[in-house]
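A protein chain is absent from this complex, but the other protein chains hold their places.
Presenting chain A:
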Amino acid sequence: MLSYHQKSFLIVDDFSDFRSSVRSMLRELGVKDVDTADSGEQALRMCSQKAYDFILQDFHLGDGKKNGQQVLEDLMIEKLISRESVFVMVTAETSQAMVLSALEHEPDAYLTKPFNRSGLAQRLERLEQRKNLLKPILQALDRGKPLEVLNACIELCKKDIRYSPLCLRYRADALRDLNQNEALERLYDSIIADRPLPWAFAGLGQLLFKRGQVSQAKGIYEKALKVFPMMPALYDGMADVLVVEGDTKGAQKVLEEAIRLSPLAVRRQALLGKLAMTNEDFDTASRAYRQAVSQGAQSRFKDAESNLGLAHALISKGSEKGLDTRTRLEINTTLSLVAKENPSDPGLQIRARLMKATSLLLNDSETAEKLTEQAMMRLDGMEQFMSAEAALLVAKQLQMLGQASAGASMLKNCAEIYGDDPVVMKGIAKLTDDPTILSSSNAAAELNREGVRVYKTGNLVEARSVFRKALAMQPKNISIALNMAQSLLHGTDTSVPSAEIDECRVCLKMVGLMPDTDARYPRYQKLKIKAFGG
């Protein structure tokens, strides 16, 4: 077994004095293989070239740069470091970094500046020992095999029961990945009954929420927040609960609390923007989206939706007299980025143009008209489905821009794709009184429900024929097409060609046009793998 002296090190810090000081400490400890990086971006590039055993990452790398937590997230999600490598977060002050850390990506250790050579040596020695002790678990994690993780945990505890607390987190995550919900709930309950651990509270809350036990999840989050009022992830869970309960104002308040604790969080800011839009609090929405856009620039969670959200919030905030120059400039900048960075996404190209046209409606109708025309041309040739939310906004803006018939056909399309969802239908009803659109999906949705009932009785032939009838009425409806595909795959041997397989593949090709943000996308992927092979 190699000791840490023979391992490779990467020091990431923006201060050259600090880099050279740590480098010489490591040299004095006998470490030969030491590289340095002065930014997170450089560290990521270096980690993609070379597998480091130890990374000593400074948390704060300067304003406008990736921070240590973002670097860690990128390394883990891009799988640029093995679970067996040691990631140490170096901080001037640890509590701040901890509040910013996401519960799912924690560093192996924190090291507070200043530290001396013996302090560093001691930490490295122990971290190395710890990784060796947990090696079978970590290797199973790297292989992505949760069942092996569980077995490795059992083995380790058999060897020495005193180490069982170290395995708790690995066991819980593995049970979650295996969808063993009952066992997972029992484990979380027993952990919390013994010791209140923040990640166990968050995990239990998520599990209950996922299973639809919303009020129980709420109870857990309430209890957890009393013990850990500084843990942003618990506020996120609470906000999810409140949204489902329809209390969007309460959810916004809870998220604002989390952001006060931990403002550097792209996804949280974007979610706050969305909630504030729902609550028509356009000031908060534009502030949150503005943060999401600027922080997102260095983050892997960069999302054009935030740019569009920012523009939408700013337009909604504007008065009847139109928008002031500064606001128009900000809208222009943020939307130009969307168009520039997503050249091959027709949906975003259309939405960016319509958004900009809407912003110019009062001040520059000529340009607005030109942009609308461009958007409509692209809309004609677009095959992919927009999300229901995006489609509704596009329809509304088309109406505002004087394109009533294009707006109506957008709504009709939306009713076909999402018509089985009462929330979407309510949104459509806000934009039109046309009975042919509003009732267009009723018959197919009824047949779809009927098909599900028949499918549950086990009568496959009858279920397929009902779904087929429904799909003939609304060929683009995602729910119906997925149900059709599933009923066709049920009991069919996919290795031999058959009419069922062909029909199923046609269905899946159609719903493959859905946005990958749709909640049903994972189900689609599973069916696709079955029908087309892995």
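Operating definition for what follows: a residue touches a chain if its C-beta (ideal position, glycine included) is under 8 Å from a C-beta of that chain, and two chains touch if they have at least 3 such contacts; residues count from 1.
As a working rule, contacts and distances are computed from a predicted model.
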{"item": "Protein name as given in UniProt for the chain not displayed, \"Aspartate carbamoyltransferase\", \"Quinol:cytochrome c oxidoreductase pentaheme cytochrome subunit\", \"Sugar ABC transporter permease\" or \"histidine kinase\"", "value": "\"histidine kinase\""}
{"item": "Full-complex contact with the absent chain, from A:Q6, A:S48 or A:T112", "value": "A:T112"}
{"item": "Residue of A:E28, A:D283, A:D324 or A:D502 in touch with the missing chain, whole complex considered", "value": "A:E28"}
{"item": "Contact with the hidden chain (one of A:P198, A:G250, A:G322 or A:P475)", "value": "A:P198"}
{"item": "Selected from A:S48, A:Q122 or A:Q384 as touching the chain missing from the view", "value": "A:Q122"}
{"item": "Residues in chain A touching the chain absent from view", "value": "15, 17-18, 20-21, 24, 28, 92-95, 98-99, 110, 112-119, 121-123, 126, 130, 162-163, 165-166, 168, 195-198, 227-231"}
